[in-house]
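As you look at this complex, bear in mind that one protein chain is not there, while each of the others sits in place.
Order of writing sets the labels: A and B. Residues in every chain begin at 1.
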Amino acid sequence: MGTPVIMPQLGESVVEGKIGKWLKKVGDEVKLYEPIFEVETDKVTTEVTASGEGTLLKLYFDEGDTVQAGALVAYIGQPGETPPEASSISVHDAHSAGEASKTQPAEVQPAPQRGRGPTRLSPVVARIAAEYNVDVSQIQGTGEGGRITKRDILAYIESRSQVDERGETRGAESRVGSEAELAPWEYPSTGELFKPSEETAPPAPTQPTPRAPDASRPTSPTTDVVPLSSMRRAIAEHMVRSVQTSPHATTVWEVDCSQISAHREANKAAFERDGAHLTFLPYFIVATVQALKRHPRVNSSWEERGIVLHRTINIGVAVSLPDGLIVPVIHNADALSLLGLAQAIHDLAERARSGRLRPNEVQGGTFTITNHGGFGSLFATPIIHQPQCAILGIGKIEKRPVVVDAGGTDALTIRPMAYLSLSFDHRVLDGADADHFMATLKWTLENWHAP
Amino acid sequence: MSEKTLVEGIREALDEELARDPNVFITGTDIGPRGGVFLATQGLYAKYGPRRIIDSPLAESSIIGVGIGAAMNGMRPVCEIQFADFIHPAYNQIVNEAARMFYRSGGQYCVPLVIRCPYGGGVGGGLYHSQSVEATFAHVPGLKVVIPSNPRDAKGLLKSAIRDNNPVLFLEPKKGYRAIKGEVPEGEYTEPLGVAKVTRAGDDITVYAYGMMHFYCVQAADQVAEEGISVELVDLRTLNPLDKATVLQSFKKTGKALIVYEDNRFVGFGAEIAALLCEEAFEHMDAPIMRLAGPDVPAVPYSRPLQDWFMPDVQRIVEAMRKLAAY
Partner (left out) sequence: MLKLDTAGAKDHNSHAQEHPGQATAHSAPTPDCLVEMYEVMVRSRRLDERCWLLHRQGRIGFHISGIGHEAAQVGVAFAMQRGHDFLHPYYRDLAMVIALGMPMRAILLGSFGKQGDPSSGGRQMPNHYCYKPASIFSVSSPVGTQLPQAAGLALAEKLKGGNRVTVTCIGEGATSEGDFHEALDWAGVHRLPLVVVVENNEYAISVPMHLQMAVERVADRAAAYGIRGVSVDGLDVFASYAAAKEAIDLARAGAGTTLLEVRVARITPHSSDDNDATYRSPEEKARVRAQDPLPRFQKQLVEMGLLTPAMIAEIERRAQAEVDDALRYAENAPYPPVEWAMGPVFAD
């Protein structure tokens, strides 16, 4: 096996070299490291030495030829040996042994460089060459090892069509690459149509707002007038309408709150861990929901066509505000757990007080609860929230002496007690209906189940 | 507009989505008062409380499994897996359950679940705090895989992920949490999932990257620009579903592609891009498609020179860009 003489790569960015002068001719004896030819690049001129010994059997290029780095330029062997064809040895074969170990693992493996031989074209160059009938041998490649790049062939076609412009146009431009001419409708419009009117026309003259009478001005030296807020007016209108609409009747029951007090004490901490403050109100809502399920007529509205029973149970909870009250609604209260109710009450009350309720949160109630006991009231005669048919008032829970049954004998004991008042629309419910409802409510609260 | 870090972009997205939608909640380990080991959830516990910011048991499979259940019950959970390296116990819940639920229930149940997960090396994290897992999960139909490369996208993409009705694996380049800074618009905006972005226009070569590697590619592209190499940089942003149109469009322009990722090279995401380009843009190919990726050893070693050997960096990207441009 002889020794190929390869055009070296003389520097990182140098891809080719010119054979300056052959220092040996075919048939000469060559010793190891003996200079064989001079090579000129744009950076250096140097001698290339033999990497093996023998007889110089073949020179593949003439002086003055430019040869890509890695190409086979001469062959040293034994007399009588047939030197290889130019294309049968690539730089990869010649250099692989020394280069491979230096490759970094994260490194890119470039495709093998090719010797001169048949021209290798990338798919895009081959396609463009076919489309534009280009003789690629006419193109000077600028890619690695003189490869013809896409840019090379496009530049060639461009220069060719410039030459042709004096004669005929080949129509190449519109098809090359992706730089095709766009049809006019492909350009985005400037959006001149449908601009906001303010941008296209002067603003319309505004009407002066009529001045409202100054309500705060005293009309008498001995009275002060509190101006009516819209909430005050709304409450007033509603209350008048409600008592005019529904014949109100009120029934009052007394409830022993021992069971729910015990449950609340036992579970307060756990609720706190879950981020909820547990008050008594959720217990009354759960019991109300149970009672409404048992007595659906209490969850209804009077209409001329009949009594409309509501399938959903949406509980309004009156929340007092500095200038009145608002009734946020817990929708589908029957789908909420005690924890869920505690959270819902807290959330709605909080947002009611900061005025951040959404419109749907004050609509759609089917039954209302007012917790007037929070201010110390024992019992009340609440006014129905139209168009519902009843409203439950919860009085203050306070310890009272009560008589209980202690194994057949009466005994006096102290229990947390509360009065519950139900005002109902007497058109819809009779006293007995209301009291059946209250009986269920009382039973649920006094027999609050484990845990 | 103000300049923020990538992790600040994440935090803003979480904060805004928690405020916007009461069904959004966060769970994961140490995400509560601690604010997450990378402080991505810092301050959220104080603001939203224990019902919205729920420190989980140390149990990855159920962090995801519970998230799936909560999602099917109308919530929008954001589940944090502390490091991508720890996601593997949850593989079954993510792949067999979350990703298949919509298909297997014939569309009755979908799983709007976000899995946030810091990934990537170069931080001295060794084998188990440095992994990149995107190829494993991008393989799975039904699971979206999103990786932001800058604060603006981190915020906009995470908001979109939370609003998406599908499970989304949201991989965050942990090395870039504070290293990557950028302008973040104030207030509400989103970036669409499934849309790649050409972050730098160029003519000579196309470089595809995402996450931390995209950040490096920007710097590398600046360097080679001085040598006259014009790089078009495509930030993939979403690996699944892949924005094939943008990927192909850029390649048809340059004919040369380099894909940079720090995940293991073998069967990595670069292979999918390369296959796509070969299948659908062969006639535009002007050079062999190149991959610059992490080597095929089990994971990133800890010792500094070994880690450096593993990690693709700006210099290696520059060399790869040069080589490709010269081809």
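One rule holds in what follows: a residue touches a chain if its C-beta (ideal position, glycine included) is under 8 Å from a C-beta of that chain, and two chains touch if they have at least 3 such contacts.
Predicted model, so just to flag it, every value in this text is computed and none were measured.
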{"item": "Residue, one of B:5, B:41 or B:62, that touches the chain absent here", "value": "B:62"}
{"item": "Candidates B:70, B:133 or B:274 - the one touching the absent chain", "value": "B:70"}
{"item": "Residue touching the undisplayed chain, where the options are A:66, A:159, A:337 or A:363", "value": "A:337"}
{"item": "Per the touch definition above, residue among B:82, B:130 or B:166 touching the missing chain", "value": "B:166"}
{"item": "Residues in subunit A touching the chain absent from view", "value": "267, 270, 274, 293-294, 312, 332, 334-344, 449-451"}
{"item": "Subunit B, residues in touch with the chain not shown (by the definition above)", "value": "25, 51, 56-57, 59, 61-62, 64-75, 77, 89, 92-93, 96-97, 101-110, 112, 141-142, 144, 165-166, 241"}
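In the analysis below, only the chains that are shown with their structure count from here on.
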{"item": "Approximate Å spacing (C-alpha centroids) for the pair subunit A, subunit B", "value": "14"}
{"item": "Subunit A - residues contacting subunit B, complex", "value": "13, 15, 104-108, 110-111, 122-125, 127, 143-144, 147, 149-151, 177-178, 273-276, 343"}
{"item": "Partner subunit A, residues of subunit B touching it in the complex", "value": "49-51, 204, 249, 252-253, 255, 258, 265, 282-288, 290-297, 309-312, 316, 319-320, 323-324, 326-327"}
